[in-house]
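Reviewing the structure listed below.
The complex is shown incomplete by one protein chain, all other protein chains being positioned as in the whole.
Moving on, here comes chain A:
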Amino acid sequence: MKKLILIGIALLSITAITAQSAEERGLQIANEADKADQGFKSSIVNLKMTLKNKNGQTSERLLITRTLEQSDDGDKSMIVFNSPKDVKGTSTLTFTHKIGSDDQWLFLPSIKRVKRISSNNKSGPFVGSEFAYEDLSSQEVEKYGYKFLKENGNLLIVEQDPVDPKSGYTRRLVTYNKEKAYRLEKIEFYDRKNSLLKTLTYSDYKLYKGKFWRALTMNMINHQSNKETQLKFSDYNFESELSEDDFTQVALKRAGK
């Protein structure tokens, strides 16, 4: 009997150890990925967003995204809309934070005013697309809990649980590519009832500055609504040397003009 209990305890502790290490390994992978992308400083990229419904009807939006890397907090980013025509010049400024909700402002050229957006809600669709704002914002390590699931050749699959209770997801299954500086290959999103909602696939990867992998195509498929959104990036520019001054509310107004 004593033996049995001992074996039981031993088994339990082994499970505990492996569980522990699965979580640690998950976090470690996320940190590796974060580290691999450090040092790009800033970037500017053109983005074409194509929305497609079940019947194949499409709708397009053109945007420019500027990103400024931050070392002690989440990155800052600015998105400027170029089309549709009636929202041309509308731009968003986002300060992502490692802990707590992000700050977000929107400049509306029609009334020439900057409005702050309540950031409690970031799980909704971004301009009618299948991307939620939380899918597009800077992926800070602190925003998720991690659990390593399995290794498949070069591919590492990690389960990520969002920290934010208002997230639209219970978990995401993220596939990292170990050989290619831990770049993302695929993310599967599970909704609040834990059924597969969306799959995001990254493709057309290009290496910039010999270090930074950027996917030029991102395709999001919603399995429940059968709608799709494709992002096509072009003209990546890592040489723009953007500064803090380019990410202020004043700059936001200027960008929209």
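Just so it is clear, contacts are C-beta pairs under 8 Å (C-beta built on N, C-alpha and C of every residue); 3 or more make two chains touch, one makes a residue touch a chain; residues count from 1.
Convention: contacts and distances are computed from a predicted model.
Trainee: Under which of the names "SSD domain-containing protein", "Sugar ABC transporter permease", "Cytochrome bc1 complex cytochrome c subunit" or "Acyl-CoA dehydrogenase" is the non-displayed chain listed in UniProt?
Mentor: The record for the missing subunit names the protein "SSD domain-containing protein".
Trainee: Of the listed residues A:N55, A:S71, A:N152 or A:S234, which contacts the missing chain in the full complex?
Mentor: Checking each option in A:N55, A:S71, A:N152 or A:S234, the one touching the absent chain turns out to be A:N55.
Trainee: Hey, which of A:S123, A:N219 or A:N237 is the one touching the hidden chain?
Mentor: Touching the chain that is not displayed is residue A:S123.
Trainee: If I consider the whole complex, including the chain that's not displayed, which of A:L47, A:M78, A:L93 or A:A132 touches that chain?
Mentor: Answering carefully, the residue with contact to the hidden chain is A:A132.
Trainee: In the full complex, which bits of chain A touch the chain not displayed? Write them out.
Mentor: 51-55, 57-59, 81, 84-87, 90, 92, 104, 106, 108-111, 113, 115-118, 120-128, 132-133, 166-168, 191-193, 195, 224-225, 227
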